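A single protein chain has been omitted from the complex, and every remaining protein chain is retained in its original position.
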Amino acid sequence: MLAYLLRRLGLALITIWAITVVTFIILQLPPGDFVDAYVASASAGGASISAAEADAMREAYGLNQPLWFQYVKWLGHIVTGDFGRSFEFGKPVIEVIGDRLWLTVLLAVGSIVVTWGLALPIGIYSAVRQYSVGDYVFTLLGFIGLAVPNFLLALIIMYFGLRWFNLSVGGLFSAEQDLAPWSWAKVYDLIWHLPVPMLILSLAGTAQLVRIMRANLLDELRRPYVMTARARGLPERKVIFRYPVRAALNPFASTIGYLLPFTVSGSVIISVVLSLPTVGPVLLRSLLSQDMLLASTIILLLGVLTVIGTLLSDLLLMWIDPRIRLGQLR
Amino acid sequence: MPELSRRTLFSALAASPAAMELITSTLARAADLSASGLVGEIQGPTMITDPAQWPKTFSEAPMLAELVKAGKLPPVEQRLPAEPMVWKPLNEIGKYGGTWRRAFTGPGDGENGNRILSTDKPLSWSADGNKIVPCMAKGYELSEDGKSYTLFLRKGMKWSDGAPFTADDWIFWFEDIYGNPEIVPTPTPEMRPRGKAGRMVKVDETTVRWEWDVPYFLFEEIMAGDTGLGGGQAVRQSGKISFGGYSPAHYLKQFLPKYSSVEVVNARAKQEGFENWVQMLHFKKDWELNTDLPVLGPWRSVRPINNPIWLLERNPFYYAVDTAGNQLPYFDKVQFTLGENLEVINLRAMAGDYDEQERHIDLGKLPVLLENQTKGNYKVHLDLGFAGADFLLQVNQSYDADPEIRKWLTNADFRRALSLGIDRDQLNETFWLGVGTPGSPAPAESMPQNPGPEWRKKWSVLDVARANTMLDGIGLTKKDSDGFRVRTDNGERLRIQIIAVQAFLPYPKLSEMVADQWRKIGIQADVKEMERNLAFNTQRNNSHHIFIWNNGGTELLYLFPIHAIPVDPVQAFMGPLYGAYYASGGTQGVKPTDENWLKIWDLFTEAASLKAEGRNKNAQEIWKILVDQQYGIGTVGQSPAGLGVRLVSNRLGNIAARVCNAQHCRTPGNSHPETWYFKS
Partner (left out) sequence: MSEARSGSLAVENRVAVATQRQLIWWRFRKHKLAVVSAAIVGLFYVVALFADTIACTEPFDTQATRGYVPPQPIHWLDAEGHFHPQVFALKGKRDPRTFKLSYAPDPGEPRDLVLFGRGYPYRLFGIVPTDIHLLAVSDGRPQDSLFLLGTDQLGRDVFSRLVLATRTSLTIGLVGVSLSLALGVLLGGMSGLYGGAADLVIQRVIEILRSIPTIPLWMGLAAAVPASWSPQRVYFAITIIISLIGWTELARVVRGRFLALREEDFITAAVLAGASHMRIIFKHMVPSFLSHIIAAISLALPAMIISETTLSFLGLGLRPPAISWGVLLQDAQNLQTLGLAPWLLVVALPVIVVILAFNFLGDGLRDAADPYG
């Protein structure tokens, strides 16, 4: 057991290191560097930067150094916990991400809660009342959520929210509250803004979960022990919830680790469309402007989350499912 | 798959009896624009220069009055210069208070704030953008021989932290910042007319003089335009560049090794999280990032640009007052809210979330913006620009990767034929909703450097028959089975690549329409939509055939020439290697074989030593060559597409019906936001 744990940790560390290498490589693939991006964006904004100025910038940012040197320097930074300064934001990477990180997590966790909260009851209902009208209706609705491109949906909701309901557009705070210190009014403001992004984010996941829940539960309900329980006069509600539902939930344990990083990744585009102050738009922006340090750190962060998540999942599964544990011993 | 499918070339030419009609003639267009009620007369506040008419008593904003009472600020009479700038507001004296809400797109959108602060420029322009007028400086004097330029500052003027603003701040910049190669490695050509470096000299506390070895009459325009020396501290010292002409010496001295030692400043840099003292200096002198930096403009940053809300607050030492003696600005604060994408910004604009916004507003959404005026409680104004081309096809003259392509790109008749094959009215109707002016890239007829009315249409009309004849005439006679002309070297289809970036206009879509139109003249154009960085990188490497951009700024050619002639490799879409050649004085890049470029460069270089009439004449000659040669193929211009769709809340007062929309006007800076106020 301990040996397994240690081995998994070791492998996880190797994976994380490999992620840093791959990340750095992908970020270097697009030609040019941050200064090019800066010049391009300045030009688009109606300013002019001469070649001499651009070269001076390059020198000041240390972008002339060889690639491997920049990589080693970055690695060194990470180990000491200083992720460097973002070129674009002009402030430490940690500050840029930190401001937005907790909102990102809040949104992700919220979407997961909404997803499960919607999917489980619907899945159970669908399984228990198989082939009923309700089953078909819910399945169809769920699937439409899966199939509609969510960035399009986001724009449509924003537009019609404004036209028909005068709903404030995008963001997680209204402008007045954004500057104000934390208060109940601000919390209320946040709560008011959260439903739309959370709903859109959870749509695809809900459909997935409904299907899996339904399929698993159907499998369980066909088993002999259910028939036995019914035959012995157990009330229907207990028949369903006591064992089958819990058994059907097993596979979720294996995916729970992935959920957080997956949702964070999946929310990037929605966050851009809805202009949410989360990590997503910053990631996209840093990729476009080739702000190496910021982009690498965010990608590393997501990668690490995933690896940890997988590890936790495996451990969780091992803990719940005795067969795996026993198998190991042998 | 994405191959243009075969079609009969001339079928669309045949007039169809049931074709749809649309009012597109230019006559009707002029009527349209006035019928829309969106384009007004240019207006602005009036500068009162006669000291006899200046106010004798002054007052200030309530929020400042409180600070004075608490002893934290000197009284307003002591904060203003002895010779303040006096404005008669456009409509009425304003009221203090309120927060001006705007949108910005992130730390890269510094121009958004720079332009609002642009009254920190030494000189500026009249409301119509045609005359040089005083701004932060009181006035200037150009010697008869053009070898010396004297700038007169305002006596008693102060930085936003109360320290005096004097000629010392100019000399400090010249000697300690511009003169330090670690900060400014390459001198600016603006300080080196004919390659000879000029000098800045302090005459007295409020007078600075530049001395040149050669006549340099252009310098008076340079000090007024959006240039390295005349652009002002806000724009020219943010973003890691260090021009601007002046700097807060009393504040920045502490960050320079000259005033302590290299070890001391480096240690401080490390302590504050910078690599070295140069990086720290770049941060400290950037008004967008450093809220402690003293500035001269109407507002200063209290919350830096790298936050979701960028907040500016009034500068208590701002140098201007209105005719009643109220110290400007009227707005207490300016608040920029982050919009991660343009759709959100435009949507919020429609909701009335912004008080005045001309930046990032999309002309294509005009009908929807008009629809929501009542609901959003705003009014839409269209400010037509003066640049000749919002959508310009720059043909790369220094391209060398493919000799066959090079042969055609550098052939004048080839370019002229391409130009004749473009249906500008169609483009104007589709993308500018009919409000642009089709024609050549020459600046507007109202600008002094316009070469003459006949140059608007020269080579810049639709004439498919003539285009086909010209292409046949230069040797592109053979066509393949689909009707496209083939290369003369290997018989394959001739393919011209157009690189298009999404910008304030949808360049890729515009290019698609042009590519479709060029089918009628047998030219296959491959439109490559690219990420902006990638596109600029491609251009820098001289690998593009045609690059789509605009020529904003060229309405005053000498102040912003890069979109018209190659004088710097960056943004020299018409010939990066030529730009490198010129900028390096011949040591880098490639010398043009086309005599026209050499002629243009001569005219351009000579102009710096000529007086205004001479300069303008040279510019006209340059434009005549550019238009005749069609190095840059113009399509539609003089439109409000860039910074010209202005949404203004109905609550604001002193708002002009139309403002100057041009690079040198630093739109919206030249319309003096410091005189706007909330009526309700």
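Chains: A and B, in written order; residue numbering restarts at 1 for each.
FYI, a residue touches a chain if its C-beta (ideal position, glycine included) is under 8 Å from a C-beta of that chain, and two chains touch if they have at least 3 such contacts.
Model, not experiment: these values are computed from the prediction.
A.B. asks: For the chain that was dropped from the view, give me its touching partners among the shown chains.
C.D. replies: Over the full assembly, the chain not pictured touches A, B.
A.B. asks: Looking at the whole complex, which of A:L67, A:L152, A:A185 or A:M227 touches the chain that is not displayed?
C.D. replies: A:L152
A.B. asks: In the complete assembly, which of B:N112, B:Q335, B:T410 or B:T538 touches the absent chain?
C.D. replies: B:T538
A.B. asks: For the chain left off this view, which of B:E190, B:E429 or B:D568 is in contact with it?
C.D. replies: Here the residue in touch with the unshown chain is B:E429.
A.B. asks: From the list B:S143, B:N290 or B:Q502, which touches the chain that is not on show?
C.D. replies: Going through B:S143, B:N290 or B:Q502 one by one, B:Q502 is the residue touching the chain not shown.
A.B. asks: Which positions on subunit B touch the chain that was left off?
C.D. replies: 1-8, 12, 16, 18-24, 31-33, 35-37, 343, 346-347, 350, 362, 364-368, 370-371, 425-427, 429-431, 433-434, 497, 499, 502, 508-509, 512-513, 515-517, 526-531, 534, 538, 543
A.B. asks: Just checking the interface: what residues of subunit A touch the absent partner chain?
C.D. replies: Contact residues on subunit A toward the absent chain are 11, 14-15, 18-19, 22-23, 25-27, 29-31, 143-144, 146-149, 151-152, 155-156, 159-160, 211, 261, 264-265, 268-269, 283-284, 287-288, 295, 299, 302-304, 306-307, 310.
One rule holds for everything that comes next: only the chains that are shown with their structure count from here on.
A.B. asks: Report the inter-centroid distance (CA atoms only) between subunit A and subunit B in whole Å.
C.D. replies: Measuring from centre to centre gives 40 Å for this pair.
A.B. asks: Which subunit B residues qualify as touching subunit A in the complex?
C.D. replies: Contacts found on subunit B: 101, 106-112, 114, 184-186, 188, 226, 235, 239-241, 273-275, 278-279, 282-283, 286, 289, 303-304, 306-309, 311, 335, 337-341, 343-344, 347-348, 350-351, 353, 501, 503-504, 531-538, 540, 549, 552-553, 560, 562, 568-571, 579-580, 583, 642-643, 663.
A.B. asks: Inside the complex, what are the residues of subunit A that reach subunit B?
C.D. replies: Going by the criterion above, the answer is residues 30-32, 36-57, 59-62, 85-86, 88-92, 96, 99, 155, 158-159, 162, 166, 168-171, 175, 178-179, 271-277, 281, 285, 288-290.
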